[in-house]
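Presented below is the structure to which this report refers.
In this view, the complex is presented without one of its protein chains, the others remaining in place.
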Amino acid sequence: MADVLDAAGQVEVHLFAAARAAVGASMVTVGAGSLGSVLDEIESRHPEFAGVRPRCSFLLDEVSCSDLHALVHGGSRVDVLPPFAGG
Amino acid sequence: MADVLDAAGQVEVHLFAAARAAVGASMVTVGAGSLGSVLDEIESRHPEFAGVRPRCSFLLDEVSCSDLHALVHGGSRVDVLPPFAGG
Amino acid sequence: MKHFSHGGLLVYRADPGFTVNNGPMGEIRQVEVTDRVLDVRGLEALVDDPRAGAVVSFSGTVRDHDHGRSVATLTYEGHPSAESVLAEVAKEIDARFDIIALAVAHRVGPIPIGESALVAAVATAHRGEAFAACQALVDLVKERLPVWKHQVFLDGTDEWVNCA
Partner (left out) sequence: MKHFSHGGLLVYRADPGFTVNNGPMGEIRQVEVTDRVLDVRGLEALVDDPRAGAVVSFSGTVRDHDHGRSVATLTYEGHPSAESVLAEVAKEIDARFDIIALAVAHRVGPIPIGESALVAAVATAHRGEAFAACQALVDLVKERLPVWKHQVFLDGTDEWVNCA
């Protein structure tokens, strides 16, 4: 399975605004897998992430991604974006 | 009749923009009467006024007046206002 | 900080009592009909307010073309009541919208191509109200202000706009 192969790599997860505040870091490195498993791993390490996670959107290698089953390969980048509040 | 009494006086008619251009003067003095008779007198003296008159609105002593039967007493002032084009 | 001026020969202030507008309504900080150059940036500064979250401004400029014809010169003429009518328009907009401050000015006399004929600025707490109020203000000025526009074209002909 692709999941097994990908799991050998590491994924950079960049956290912004309220998500960064919840996790306490602007970047964490987790094992490759699905987008859902990547987020689950962050939540297991940083329980406060659970509060903001449901309101976030995600970028997978700079492209918007809302499919929690999407594969996140080793070397990929995930961005965690809380609701925007510009202007 | 009031008309007869008023007719003894004179009315200042102030003309603006296209109305002034048609009449060739910014003010003319005509005999008192009704608003309609005042305008008729201007038109009889200055036939070009007929072209712009139907598009004009009128002030009788600084108050908007659209009633051609309204009495214009001697000493009153009529303003002839073509369609506005500000901004 | 109220500022009023007496502009061109055609203009006087018929109703000097309108300027103060306190209580629940916003402040009308400038209402002017003038033959001088208009400055929308000055109006924006006038409506600036610590309570404001949004300022929307409008500048309407005279163009060198109208309906495909080249305009050589352009002159606005104002009725003597123009400034007091403008004040009434400002008060009506202030009553209709949730305004913190507004300012509006119309120029009369000859206006060089590219310069402003009408400027307005509105400050409100929230942005939607600022856009709505500024647009309504400009629309109402166009509808009510006793001002006329005379255009001379490059071919030598001329017209009073809306009277052709």
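By letter and in written order, the chains are A, B and C; residue numbering begins at 1 in each of them.
Keep this in mind: a contact is a pair of C-beta atoms (placed from the backbone, for glycine too) under 8 Å apart; a residue touches a chain by one contact, two chains touch by 3 or more.
All of these numbers come straight from a predicted model, not from anything done at the bench.
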{"item": "Which displayed chains the hidden chain touches across the whole complex", "value": "A, C"}
{"item": "Residue touching the undisplayed chain, where the options are C:S57, C:T73 or C:N162", "value": "C:S57"}
{"item": "Residue of C:L46, C:A90, C:C134 or C:V147 in touch with the missing chain, whole complex considered", "value": "C:C134"}
{"item": "Contact set of chain A toward the excluded chain (per top definition)", "value": "16-18, 21, 52, 55, 59, 62, 79, 81-87"}
{"item": "Residue ranges of chain C at the interface with the undisplayed chain", "value": "40-41, 44, 50-64, 113-114, 125, 127-128, 130-131, 134-135, 138"}
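As a working rule, only the chains that are shown with their structure count from here on.
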{"item": "Geometric centre distance via CA averages, chain C-chain B, whole Å", "value": "28"}
{"item": "Averaged-CA centre spacing for the pair chain C and chain A, given as whole angstrom", "value": "53"}
{"item": "Distance between chain centroids, defined by C-alpha means - chain A, chain B (Å)", "value": "78"}
{"item": "Of all residues in chain C, the ones touching two or more other chains", "value": "none"}
{"item": "Touching two or more other chains - residue numbers and ranges from chain B", "value": "none"}
